[in-house]
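Below is one structure. I have some questions about it.
A single protein chain has been omitted from the complex, and every remaining protein chain is retained in its original position.
Labels run A and B following the written order; every chain starts at residue 1.
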Amino acid sequence: MDGLLLDIGLRHFLFVSLAVFVLGLYCVLTRKNAIGILLGIELILNSANINYIAFSHFSSGGYDGQIFAIFVIMLAAAEAVIGLAIVLGIYQNFSSIDIEAVDSLQG
Amino acid sequence: MPLEALIFYLLAALTIGSALVVAFSHNLVHSAFSLLGAFMGVAGLYAMLAADFVAVIQVMVYIGGILVLIIFAVMLTHRISDVDVSNRAVGRIPAALLIGVVGAVMGVCIGSAEWAQQAEIVASPTTFGIGEAFLGPYILPFELASVVLLVALIGAIVVSRKEIRGQVSDG
Partner (left out) sequence: MDHPLLVSYLRWIVLFPLIGAIINGVFGAMLQKRFGKKAISIVACSVIGLAFIFALRAFFHLVSVEPEQRYLLDSVLRWIHIGSLQVDIAFAVDPLSGIMILIVAGIGGLIHVYSIGYMRDDEAYWRFFAYLNLFSAAMLTLVLADNLLLMFVGWEGVGLCSYGLIGFWYKEHENTTAGNKAFIVNRIGDAGFTLGVFIIFWSLAESGHGTVIFRDLSHTIHYLEGQMVWGLPAATLAALCLFVGAAGKSAQIPLYVWLPDAMAGPTPVSALIHAATMVTAGVYMMARMHFLFSLSPVALGVVATVGALTALFAATIGLAQFDIKKVLAYSTVSQLGYMVLGIGVGAYGAAIFHLMTHAFFKACLFLGSGSVIHAMGDEQDMRKMGGLREKMPLTFWTFLISTFAIAGIPPLAGFFSKDEILWQTFSGGHQFLWLLGFAAAAMTAFYMFRQVFMVFFGENRADEHTQEHLHESPPVMTYPLVVLALGAVFAGFLGVPIALGGSNIFEQWLAPVFAGGHAGPAVQHHIEATEYILMAASVGIAAAGIFLAYLMYYRRSVSPDIFTAVGGGVPYRAVFNKYYIDELYHATAVRGTLAFSWLSLNFDRYVIDFIVNGVAKVTARVGWAVGRFDDWIIDGLVNALADVTFGIGNRLRQVQTGNLSIYLYVIVGAVAAAQFLPRIPVEVLLPVIMLFVALVVVIGIALWLATRRIPWRLMFTKEGVSQLR
């Protein structure tokens, strides 16, 4: 028990990342607000990054994980930009960012 | 060692706490701002993992760029619509169930798997290595990523601009 808690290893980081991921997922699923969903997505991406870095540090000696993490950050930025642009567009058209209100594509 | 553990748990608490606030807060502004805390905590965890460059990038890009953007967006859409932006959760119980299941499964995975670990863990400055990697083996993804950013930029402008035009003509 002592070793487990005090001896910080890969598992600890993974559990942290899992917690963030789960919370991010919860955010995505339960939010009605479009931006709220984006927040959840950011959390998920961050958790994935933690995983990358952790594995890079503990399981592999190279920089691959970190490079991937940088790429993820870059793409997260791009995606956030676009997402927010769309949200703004929806807001301008529907005057609301309630995702349940924008159901014009209802089949 | 206890110091390391202590720092770790502090950072973990920051991250997870902020994430909890993000997930469960009724107020969107609160959620957006607590995302800051989450990002900070993550940056700290990066630093603990000897990923100094990435940690700094995290702070600069995520917090300095994305978070600002998000807060901009929140502010822009917050004022006109309801003060209490309808943040009511939709289907909380099913989500909780689902997430519980997923989390449980993954947790069991993490806990029970024999993760391969290096014998020697060396902490060293990474900037040089990453820089070399970006211009070496990873040059193509690097360039492509910059193209993606360009495209995203153009796309964002295009998407937003059409909306504004539409509104001007309507009004």
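We take it that a contact is a pair of C-beta atoms (placed from the backbone, for glycine too) under 8 Å apart; a residue touches a chain by one contact, two chains touch by 3 or more.
Since we're looking at a predicted model, the values are computed, not measured.
Undergrad: Sort through B:Ala95, B:Ile110, B:Ile130 or B:Ala152 and give me the one touching the missing partner chain.
TA: B:Ala95
Undergrad: Considering the complete complex, identify which of A:Ile8, A:Val28 or A:Met74 is in touch with the unshown chain.
TA: A:Val28
Undergrad: Can you list where chain B touches the absent chain?
TA: Contacting residues on chain B, toward the hidden partner: 90-91, 94-95, 98, 101-102, 105.
Undergrad: State which residues belonging to chain A touch the missing partner chain.
TA: Considering the whole complex, chain A reaches the absent chain at 25, 28-32, 34, 37, 99-100, 102-107.
What we mean here is this: only the chains that are shown with their structure count from here on.
Undergrad: Between chain A and chain B, what's the gap in Å when you average each chain's C-alpha atoms?
TA: 5
Undergrad: Per the contact definition, I'd like the list of chain B residues that touch chain A in the complex.
TA: 1-2, 4-5, 8, 12, 15-16, 19-20, 22-23, 28, 31-32, 35, 38-39, 42, 45-46, 49-51, 53-54, 57-58, 61-62, 65-66, 69-70, 72-74, 76-77, 80-81, 85-92, 95-96, 98-99, 102-103, 106-107, 110-111, 115-118, 121-122, 126, 129-130, 133-134, 138, 141, 145, 148-149, 151-153, 155-156, 159-160, 162-164, 166-167
Undergrad: How about chain A: which of its residues touch chain B in the complex?
TA: 5-16, 18-27, 29-33, 35-36, 38-40, 42-43, 46, 49-50, 53-54, 56-61, 63-64, 66-67, 69-71, 73-82, 84-89, 91-93, 95-98, 100
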